[in-house]
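Missing here: one protein chain of the complex. Every other protein chain is in place.
Going by the order they are written in, the chains are A, B and C; count residues from 1 in each one.
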Amino acid sequence: MKAIGVLTSGGDAPGMNAAIRAVVRAGLARKVKIFGIMRGFSGLLNDEVREMSHRSVSNILGQGGTVLKTSRCSDFMTEDGQRRGAEILKRHGIEGLVLIGGDGTYRGAAALSRTWGIACIGVPGTIDNDLNGTDRTIGSDTAIETALDAIDKIKDTVNSMERVFVVEVMGRNCGYIALKAALAGGAEQVLIPEVTFDMSCLCGEITEGYIRGKASWIIIVAEGAIPAHELASRITGDTDLETRVVVLGHVQRGGRPTAEDRILGGRLGAAAVDLLIKGYSGQAVGMKCDRVHVVDLEEAVKPYRLDTEEDLALIKILT
Amino acid sequence: MKAIGVLTSGGDAPGMNAAIRAVVRAGLARKVKIFGIMRGFSGLLNDEVREMSHRSVSNILGQGGTVLKTSRCSDFMTEDGQRRGAEILKRHGIEGLVLIGGDGTYRGAAALSRTWGIACIGVPGTIDNDLNGTDRTIGSDTAIETALDAIDKIKDTVNSMERVFVVEVMGRNCGYIALKAALAGGAEQVLIPEVTFDMSCLCGEITEGYIRGKASWIIIVAEGAIPAHELASRITGDTDLETRVVVLGHVQRGGRPTAEDRILGGRLGAAAVDLLIKGYSGQAVGMKCDRVHVVDLEEAVKPYRLDTEEDLALIKILT
Amino acid sequence: MKAIGVLTSGGDAPGMNAAIRAVVRAGLARKVKIFGIMRGFSGLLNDEVREMSHRSVSNILGQGGTVLKTSRCSDFMTEDGQRRGAEILKRHGIEGLVLIGGDGTYRGAAALSRTWGIACIGVPGTIDNDLNGTDRTIGSDTAIETALDAIDKIKDTVNSMERVFVVEVMGRNCGYIALKAALAGGAEQVLIPEVTFDMSCLCGEITEGYIRGKASWIIIVAEGAIPAHELASRITGDTDLETRVVVLGHVQRGGRPTAEDRILGGRLGAAAVDLLIKGYSGQAVGMKCDRVHVVDLEEAVKPYRLDTEEDLALIKILT
Partner (left out) sequence: MKAIGVLTSGGDAPGMNAAIRAVVRAGLARKVKIFGIMRGFSGLLNDEVREMSHRSVSNILGQGGTVLKTSRCSDFMTEDGQRRGAEILKRHGIEGLVLIGGDGTYRGAAALSRTWGIACIGVPGTIDNDLNGTDRTIGSDTAIETALDAIDKIKDTVNSMERVFVVEVMGRNCGYIALKAALAGGAEQVLIPEVTFDMSCLCGEITEGYIRGKASWIIIVAEGAIPAHELASRITGDTDLETRVVVLGHVQRGGRPTAEDRILGGRLGAAAVDLLIKGYSGQAVGMKCDRVHVVDLEEAVKPYRLDTEEDLALIKILT
């Protein structure tokens, strides 16, 4: 393997820069040329490819986002797009590609490696932690910290004013961030897409609590479960209590990555280069029990099943 | 003066605890008894009054919110409420009262001191910074830092993905937080209640920028100017660009107070006690050019005129 | 089991409060009385024992330190001390004890359970992460974040001024914090007690780097490897480069615990109660591959062997 390309694709996640840095430096240490591809698949199709040096990735470890920039690209979902992408890569002499992103990225990577002769290794970079074959994805630890910081701040007001608060966190299909942030933040309730909930039951609990003297509630809701504003209106409608809403949105994608996410990025980026050099393709790297773990890209993107039971039980007992 | 009461009222603000601590300890140092009144005027009417010791305020300096809790109380807006409040205070031997809060609090304080014979001193505790007679109110510095932290995090994604972001910050009538956070965060635009804005002009600028290659915009909007969701829909409608929304809400009220807010709380709390002991009443303390400044409560709550010109000009030049 | 006691002992660690909260609330949920013992073994010998309610542990989840306070107690190392401790526990009807701390705490717990008829379960609460039977101890994740935050800040100066910096982090016998912080912070070198290092070789590398134009170095040193000041003098002596020292010290013990440490505290605290109710004694709980794991206390305190190879290799490649 003479040259390896690296790109980030899909939503950005803190720690992606640590993974990019590791790909570049681990590759150069193995005497492989490294090319950075800007703006994900969309930049690839525009031939935004540039050679990277040791210095290109200096001082990026602590930065959120991705220095390679990212995009969501529908063109690459077509056969024609993939063929053109592969041609551009080959023209640069790029035989292997490290793709850092989530399930959309992995699907593109699977196609590229299966049909178009580019060796591809996926690195799990998404705050959602919804990929198989890895305990954690790069970015989820930082996203949880950001959500927790907001919950802690809201608690100051909750304790001072006694109110119902609904905090919407990211998670369209996966309640991971919501669940962990609720557990760590001591929230009274958490609503996630994986578990159906009974609105009248929730409102009943709040009303009962209010009668007993409990007037402060923090309810964490994953965006995919129910929109925060809708939830708040229904609670106010049912309980007659003032309900406030916070929508954290993209704040959760940014910020200095935690040590956890930087180390994960570093280990997985280096492992991806190693796999390419060993001749692997069509795989994703991940971390299982603190060891690097390899799965097929197709396996990695199968519907993810979050284990919610223990955490939900713990929230119930501890709150 | 044998006994002084202290309460917090209205929205909580970081640094209120520093002010409470200062009232308690400065009072005790002057051999005056100090009573804490829980939950603002509402707790006063329920006789939630307790004597405070040096220890009561240990380790609260770094905590957001207010250990005395707070509330918004409509009963106290009536003459009857005020009369009952004054009676309860007198029954405890409380001759002077320090009230930490915003304009609603100051109005209650003015009535109490004018009509019901309780010496009252107001301390400006509100994140909105919308009171006369002081350069800064306790809590606004921390609120700006919180908003800035969110803007910095969003910038990571903006730089990686190139999008239009609308960030709604607090400020129903006053654009102070929005203006300072926009200036410090390098936001492209800021919409505040004090300044009328031309929506089609804003959308025109965004479209022009997009044509020139500028695809990233952060627009800070004070809640009182226009709801973030409405603004976002109109931008998307006009420019066809994806627009994302963040609503920080009560996150801005909480958190560890900054040094600035703690020191301000400390100085103004101590000054309020000093004024009561000297026989003042119906005044508010504030800070002007780093010196304690005293104004009539009625003066303090007159419509506040934020000076926006220099900051808006600077945002225009620097972005 | 009718009553369970809980104490914290040894150096405090962020997340201990999450573990205390979990012990109290999981115990009460199981209809067991819970007693908090203040100031570790030293408070036990002074009979500082008080019953805990659900409310006793409200709003402590986000606080560093331990609300039960802690101490190092030499009296409890004697048979007489242990006997007296056991008597006091029995007098309160306490049959089981959860002890949150490090190896010293575990040794006391082993003696109490072995000889004096108190069922004891250890919970790993120490920033050092030097106990067997668990992947992580409560507090180490937060300590690494604190060290990383300092390294990131120093990097700003290093990049602006080009200097050699020595940053001393905690770790008398164990280089865990140093290793992870160095990897996450992109430090050029890390010195830990587990690995002998060649001073003249280090200084040679610095001098060579300087000649090639590399004038910025961050060296992380665990306190047990070599005192930072000594290291700095020797570098300056050998290389003639200005060398600056930071000693983080106890800053690393404090602060808001990370989500990781709070969740770990919550899960292990609840698991400890569960084990006591099931009749276990003389064990420590821990987390292995994200599952609760149980080992003998004696096993847990055997000399800990940190796996340093992969991290050191990665630091070498990535820097």
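Note that in this section a residue touches a chain if its C-beta (ideal position, glycine included) is under 8 Å from a C-beta of that chain, and two chains touch if they have at least 3 such contacts.
Keep in mind that this is a model prediction, so the values were computed, not measured.
Asker: Could you list, sorted by label, every displayed chain in contact with the chain left out?
Answerer: Over the full assembly, the chain not pictured touches B, C.
Asker: For the chain that's not shown, point to the residue among B:Asp75, B:Asp135, B:Glu205 or B:Glu242 touching it.
Answerer: That would be B:Asp135, which touches the missing chain.
Asker: Sort through B:Ile144, B:Ala222 or B:Val245 and give me the one touching the missing partner chain.
Answerer: Answer from the full complex: B:Ile144 touches the omitted chain.
Asker: Using the touch definition from the top, which of C:Lys33, C:Arg244 or C:Lys288 touches the missing chain?
Answerer: The one listed residue touching the chain not shown is C:Arg244.
Asker: Kindly state which of the options B:Arg39, B:Arg107, B:Lys180 or B:His250 is in contact with the chain not pictured.
Answerer: B:Lys180
Asker: When the complex is taken as a whole, what residues of subunit C touch the one chain not shown?
Answerer: 8, 11-12, 14, 63-66, 69-71, 146, 150, 152-157, 159-162, 165, 244-255
Asker: Name, in rising order, the residues on subunit B that touch the hidden chain in the full complex.
Answerer: 21-22, 25-26, 29, 59, 61-62, 135, 141, 144-145, 148, 152, 155, 159, 180-181, 183-186, 256, 258-260, 262-263, 266-267, 270, 288-290, 310, 314, 317-319
Quick note on the criterion: only the chains that are shown with their structure count from here on.
Asker: Note the shortest touch-path length, in steps, from subunit B to subunit C.
Answerer: Steps on the shortest route: 2.
Asker: Taking CA centroids for every chain, report which one is farthest away from subunit A.
Answerer: Farthest chain from subunit A, going by C-alpha centroids: B.
Asker: Tell me whether subunit A and subunit C, two copies of the same sequence, contact each other through the same residue numbers or different ones, using over half shared as the line for same.
Answerer: Same, since over half the interface numbering is common to both chains.
Asker: Measure off the straight-line distance from the CA centroid of subunit B to the CA centroid of subunit C, and report it in whole Å.
Answerer: 39
Asker: How big is the gap, in whole Å, between where the Cα atoms of subunit A centre and where those of subunit B centre?
Answerer: From the centre of subunit A to the centre of subunit B is 35 Å.
Asker: Any idea how many Å lie between the Cα centroids of subunit A and subunit C?
Answerer: Distance between chain centres: 29 Å.
Asker: Give the residues of subunit C that touch two or more other chains, as numbers and ranges in rising order.
Answerer: Residues of subunit C touching two or more partner chains: there are none.
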